[in-house]
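The following block contains the structure, expressed as structure tokens.
A protein chain is absent from this complex, but the other protein chains hold their places.
On to chain A.
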């Protein structure tokens, strides 16, 4: 199940260099993206099992011009924890695969 995630990114363009063209003034971009995040990695088309619906909310905030370096990601803590849990599961699965490969090597 795919859920719509509103991803708000506050972007302030870097100062123009000799090569880069002038970029627009600071602005907020409201991006709607459909994301399908799955446990265990792999491409969405090849993943096994059902999708894991993780993205249940998104933050839509009004922006303000920031004096700080330009890049930021507006993500709620809830979503951050969800992707963190997915990453941990991926790491554990990868460790299990690696151990399995090593154990198979013992049998050779």
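The rule is simple: a contact is a pair of C-beta atoms (placed from the backbone, for glycine too) under 8 Å apart; a residue touches a chain by one contact, two chains touch by 3 or more; residues count from 1.
We take it that contacts and distances are computed from a predicted model.
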Chain not displayed: protein name in its UniProt record ("Cyclin-like domain-containing protein", "Corticotropin-releasing factor-binding protein", "Cytochrome c oxidase subunit 6C" or "Histidine-containing phosphotransfer protein"): "Corticotropin-releasing factor-binding protein"
For chain A, the residues touching the chain missing from this view: 5, 7, 9-11, 14, 17, 19-21, 23, 29, 31, 33, 35, 37, 41-43, 59, 61, 66, 68-69, 71-75, 77, 80-81, 83-84, 86-88, 90-91, 94, 98-99, 101-103, 105-106, 108
